[in-house]
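A protein chain is absent from this complex, but the other protein chains hold their places.
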Amino acid sequence: MDNFQKKFLDEASDLVSQLEQALLTLEQDMGNPELVDSIFRIMHSLKGGGGMFGFDNISNYTHRLENMYDLVRQKKLKVTREMLDITFESADHISSMLNDDGSKTEEIKKNEEILNSRIEAILDGDSMSVVTVGDSVEVKPGLASYYVKVKPYEHIQRNGTNPLLLIDELVGLGRAKVNIFYSNIPDFESLVFDDTYIWWEVILATESDIDAIKDVFIFVEDDCEIVIKKLADGDVFSFDGIEPLLQCSHDFPFDLEKITSLANTIQALEKAKTETAQAAAAKEDKGDEHIKKFAKESTISGIRVASEKIDSLMNLVSELITTQAGLNLYADRAKNAELTRIAEGLENISRQLRDTAFSITLIPIDYLVVRFRRLVRDLSREVGKEIEFEARGAEVELDKSLIEGISEPLMHILRNSVDHGIETAAERKAAGKSPTGKITLSAYYSGSQVIIAVTDDGQGMNPEKIRRKAIEKGLVAPDAQMSDKEAIDLIFMPGFSTSEKVTNISGRGVGMDVVKRKVSDIRGTVSVSSELGEGTTITISLPLTLSIIDGMLVRIADVDYIIPLSVIDTIFAVEHEKIVSSFQNVINIEGVQYPFYYLRDEFAIPGDAPEREEIIMVKYEDRKIGIVVDNITGEYQAVLKPLGKLYRNQDIFSGASILGDGTVALVLDTHKVINQFTRYNDL
Amino acid sequence: MEQETTGSYISFVLGEEYFAINVAQVLNILQLVQITKVPTAPDYMKGVINLRGTVLPIIDIRMKFGMEPIEYKRDTVILVLNVEIDGEIVNAGILVDAVKEVFEIQSADILPPPGIGSKYKSKFIEGIFKMNDEKFVMLLDIDKVFSTDELVMMKDTTESPESKQAETIE
Partner (left out) sequence: MAKTILIVDDSESIREVVNFTLQTAGFEVYAAGNGKEAVELLDGRVIDLVITDLHMPEMDGIELIKYIRATAGYNRVPILFLTTESQLAKKIEAKDAGATGWIIKPFVPAKLLAAISKVIR
C-alpha cells in the first residue's frame, strides 16, 4: 500500500494548494457559495482519501472542517474572519501532518488541540448540534422477525441488476424462509427475454435492523416493489406452534395476519412469565438497591477462595473420579447398554469437572519470578558480578502445591548460577564475553509436564574437575570409567561442591543433591547439561498436577500397577520364551535392541509367568527402555494417593490409586524403577 | 491422695500372647480385605488396602515381634491405629489373630515391663497388666513400634541394588 499512500500524499498536497487558493479568493468575496462549495469538496476529498489510505489523523481533522463548511453551505453559519483564519492555519496544519516523519507528532497534536477548540467555539457559538467524529454508535436492535416482499418491475434486469443476488443477500442476514411466486410468468410466446416475472416473499429473523434490510435493496428502490414489515421481536422460527405457518410454498403467500397474531400471543405469554418471575425476584431483594446497582455496574472477573475450600473441592473431585471408575466397572459388567451410556455421559462430565477444578488450583510461575528477580539482583551485588535476569514463560501455570515445592530448589539453582556459574566481569572480559552475565529462567509445557530450565552463560562445568573431586571425596572409585555427562551428573551426589572456596551463599549443605531430593518430593526430575566456557542449564521437569494422572493399568500376578501414559512410548507383546532367552536383559524388537526390566524378577514375585507378556517401552532420558508386565488392562485415569510415610523407601512407586472394584493399584515411577534396578555401568 | 488415672485398652491376640493398645490410638476394627503387596518393601509390611478412599499401610506385627508370619484365619482382623512417626500422626493397620475385649485399668495396676531375657523386645512394652483370669496382657507402646529407628533397624531384606552400591562406595 506504500505506493498508494505516496500517491495520496501527492494528491493531498495538490488539494492543500487548491484550498489555499480558494481561501485567498474567498477572503475577497466572503460568502461566495461556489468557493464555499469547493472548500467543502476539498475537505471531503481529504477526509475520504485520508480514511482510505490510513491517514486517520487527516481524516478526523478534516471531518470537523467539512462539518463547518457544510453548515455554511446550508446557510446555517456565516463565513467569518476567524473561520478563514482557522482554515488558513488548518491548511498549514494539514501540510505538516502530510509531511510529518514522526519527529513533530507531539507538536502537531498540540496545535490540533488548539485548532479544534477554535472550531468547536465557532460551532458552539451557533449552538448547532455537531455530528461527532467517527461512526455513530450502532444500536443493536436485537433479534427480530420481518416480512419482506420483493416484487421487481419487469425491466429490472435492463440496467444490470440480478434480483436473485439481492434475495441471496437478504437471506444471508439471518434465518429465513422464502416463498417464490411464478404465477405472473406469461405464455412462452409472449415472454420477453430478460424481463422479470417472478417475485418473492421472505420471512426473516435477523439481528440486523430495518435499515440494514432496506440497504439490501438500496440500488433497486425504484426498480421494484419492496414491502418490509416487522412481525415481532425475537425469532419467530423459534416460537412454538408457529412452524406450520412458515412453510415455503409456491404461489401461496404467507398468512401474515395469522403469523403476527400468533407471534404476539406467544410474546405476551413470555413477557407475562418473565414479569412474574421478576416480580418475585424483586420482592426478594427489595431494599438491596445497592447490591443491584453494584451487580449491574461491575461484572466480577474473579473471586478469592480460601485454600481449604479448594482442597476440599479437590478431594470431592478425586472421590467422584474414583466413584466414577466404580460405576464404569459395574456398567461394563452389567452389559446394559443404557447404563453404559449413562456412565459414559457421566464420565465425560466428571472429566470436565476435574479439569475445571484443577485449573482453579493453578498459579502462574510469575508468582515466583518476582522473588527470583530480586534474589538474583541482591546476590549479584553481594558477590560483585553484573548479572541480567530474564524470565520466559512466566505465564506457565503450576499446581499450587508444586509452586510451593519448587520455590526452594529453584532458589538454590539460581544461587549456584550466581555464585559458581557466572564469572566476574574481569574473567568474562578475558574470555571474550560480555561483562554482564545472563541467567535465564524459562518455563514451558511439554506434554503433561512442565519444564523449568535455568540457563546461565557462565563458565560451565568442567567434567574432569568434577570427576577428580568425586574421587577425592570417595564418591566414586578412582578407576571408574564415565562419560563427561556422567561425570557432570555426579554433582547430584550428596555432599558435592566444586567451589574452590565456600561462600556464604552456596556453600556446603545446599548442594545439588538437596535440589534433586526436593524436586523428587514433588514427583519431578532434574537434569543438568553444561558446556565448559559456555554455560550451564539445569532443567526441572514437573508433572502438571500432583493428584490425577492418565495412566495405563497393567497387571503382574494378582497386583495392578499404573504406568503414567506420559512416559509410555510403545507397547509390544512378547513371548515369555523370548524374555527367558534374552541375553543380559536386552531384547531385540523389530530389529532394535532395547534394554528391559523384568518386573516379575525385580519385584521377586513368585509363580509362573504367562506365555505371552507385554513389554512397555518407556522414555528414560533420551532412550527407550522396556518394562515387562504380565498383561495390560487398559487406560485408566488414576487419582493419585500417597503411599504414606511407612513406604517412603519404596519410592519406585509415586503413589497408589483405588480402582473401580475397590482394590488398590500401585503407580510406578518408571524413572526410579530404572534407576533402582540399574547398576552404574549397566546403561 | 495420689492421682489415680484410668485408661481404656483393647486387647488382642498374637499367637498365644495377649496384647493391648490404648483405645485412644485405635480408630476401628476391619474385617480382612484384599491387601495389595508393595514390592521391594520389607516382608512385615504386608501392603496397602483401600480404607474409605485412602491408602492404608498394613503391618504384620507378629513378624515385627519375631514371631511366625500371620496366617489369615476367620478371626484375623485389622486394627486401624493412629501412630506418631517423626512427629507426624499417620494411620496404619496392624494384622492381629483376634480381638478380645475393651477394658479399663487404673495406672496403679500396671506392672513394669519385663527385664532382660524377655521373649519380646521390652522397649515396645509400656507395662503389663494382670487380667481377672490371671492372664497377663502386655500393654504396647505402639508409637515405638512404628518409630523411625525401628523401621531402619528392621530394614528390608530385599535391599535395593542402588543402596547396596552406595554402601560399597562409602
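Order of writing sets the labels: A and B. Residues in every chain begin at 1.
Rule of thumb we're sticking to: a residue touches a chain if its C-beta (ideal position, glycine included) is under 8 Å from a C-beta of that chain, and two chains touch if they have at least 3 such contacts.
Because the structure is predicted, anything quoted here is derived from the model rather than measured.
Every visible chain touched by the undisplayed chain in the complete complex is listed here: A. Of the candidate positions A:161, A:340, A:462 or A:539, contact with the hidden chain is made by A:161.
Checked against the full complex, the one of A:51, A:234, A:364 or A:533 touching the unshown chain is A:51. The chain not shown here is touched by just one of A:106, A:194 or A:590, and that residue is A:194.
By the touch rule set out above, chain A reaches the unshown chain at residues 1, 3-4, 7-8, 11, 44, 47-49, 51-53, 157-162, 165-166, 168-169, 194, 216, 218-219, 222.
In this section, only the chains that are shown with their structure count from here on.
Distance from the chain A centre to the chain B centre is 55 Å, each centre being the mean of its Cα atoms.
Against chain B, in their complex, chain A makes its touches with residues 318-319, 322, 474-477, 559-560, 599, 602-605, 641-647, 649-650, 652-653, 655-656, 658, 662-666, 675-680. Here chain B touches chain A in the complex through residues 33-34, 36-41, 45, 47-50, 53-57, 59, 85-86, 88, 90-92, 146, 151, 156, 158, 160-162, 165, 169-170, going by the rule given at the top.
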